[in-house]
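Every protein chain but one is kept in place in this view of the complex.
Entry: chain A
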Amino acid sequence: MADERFDAIVVGAGPAGTAAAYTMAKAGLKVALVERGEFPGAKNIFGGVLYRKQLEDLIPEWWKEAPLERKIVEQRLWILADDSAVTFGHRNQRYHDPPNCWTGLRVKFDPWFAGKAEQAGAIPIYETVVTGLLRAGERVRGVITDRDDGELEANVTIIADGVNSLLGKQLMVHREWRPDEVSLAVKEIIQLPKQTIQDRFNLEGDEGCTIEIIGHTCGMAGLGFLYTNTDTLSIGVGVMVSDLKKKRVKPYEVLDGLKQHPAISRLIQGGEVKEYSGHLIPEGGFNSIPALAGDGWMICGDAAQLVNAVHREGTNLAITSGRLAGEAAIRAHEAGDFSASTLAAYDEAIRASFVYKDLKKYRGVHSLLAHEDAEQLFHRLPQALNDAAYEMLLVDGVPKRDKQRKAIRRVKEAAGGAYMDLIRLGLKGWRAMNG
């Protein structure tokens, strides 16, 4: 592949890279899509929920042909204490049509999506690691791979190499992530008969449900999840790496703790563990977004920390950022100019999109999670909320007014002891979510 020259090289066939490759190939550019896995998706895991809207911007009615698991009609939020749960949720028939999101598995979804890019004309170069960038001064003029004669040249290189983004680091668009800018998630796929899943989760046909879980993470900032697939469940837990460093607990033991919780163990009972996996999640949010474009390069998806952790949205931000980078590359191609000032159109397009607006809204969440006491937010408060609920619902002859006082006192104590602590925390939380 020594003398190959491309209009564009995309590094990474995840949702971001594939969206970029698809967009450019469809417009007639000569695109190489480079992926280190044996096939796209081989190295990738997620929760995972795939959203309709952002992929629909690229491929109308994509869900009619894509490999998906279940259509999500109900989303639940569980706040766990040791042997109890306070639960919230929303179920709506309107999520049937138009559908909002589905569960999926990356080993099926990623190859399907990359296949669309290939059909559009992108040239797949898989089982190939990009080890470095070809430079001419500031300008990126292609990539170096681990193949023999492994240099590939292009007018523009799109870096979509995921959360670890060794290339982004090499380019110095970001330094190494701090341990509080990433979470480590571990996950298991648990197989159960289809009907059992439907019965246990109150579902019919291809309906699905998701459960997000707060609490029971050994006092670390983190979230658990339990999602329904067709004939498997995805269960996992992600915790902030800065907390994990302190705790001296094995990540898979945190997952075991979740699996053994009485509210969860009955949902997964009798299932067979088909796969264990692990992956980092970008958690830095708005303040960790690096420069997005320069001379001959753009960076998309997880590599640019484009994840909305509060809403567990990542694939959709990746897809939109990939599409916008692709569109900027098309315009640069038409103009014959791939300089930083032309590719700045990508940065502007991101700023005008929901990606930037949503991340900006939650800009304070990262520092709340990184700096507040994780034990308080992810252990004492969930515990207090559960105790308060227990107290209020228990009919034992104690007057309701006394019960209510006691319940409020529990939550107040968990927040620090005084009403002011509770108010301060509430305000902080509100501001973090509405920055």
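Here is the rule we use: a residue touches a chain if its C-beta (ideal position, glycine included) is under 8 Å from a C-beta of that chain, and two chains touch if they have at least 3 such contacts; residues count from 1.
FYI, contacts and distances are computed from a predicted model.
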item: Omitted chain, identified by the protein name its UniProt record gives, among "ABC-2 type transport system ATP-binding protein", "Urease accessory protein UreG", "Ferredoxin-like protein" or "Sulfurtransferase TusE"; value: "Ferredoxin-like protein"
item: Touch criterion as defined above, residue of A:Ile268, A:Ala332 or A:Leu368 at the omitted chain; value: A:Ile268
item: Which of A:Asn100, A:Asn164, A:Thr196 or A:Asn287 contacts the chain that the document leaves out; value: A:Asn164
item: Identified contact with the non-displayed chain, of A:Lys30, A:Lys43, A:Lys116 or A:His333; value: A:Lys43
item: Hidden-chain contact residue, picked from the options A:Asp97, A:Glu176 or A:Asp396; value: A:Glu176
item: Candidates A:Gly115, A:Gly278 or A:Gly416 - the one touching the absent chain; value: A:Gly278
item: Chain A residues that touch the omitted chain in the full complex; value: 36-38, 41-46, 105-110, 126-129, 145-147, 163-164, 166, 176-179, 182, 184, 186, 188-189, 232, 241, 244-245, 247-252, 256, 259-260, 265, 268-269, 271, 273-280
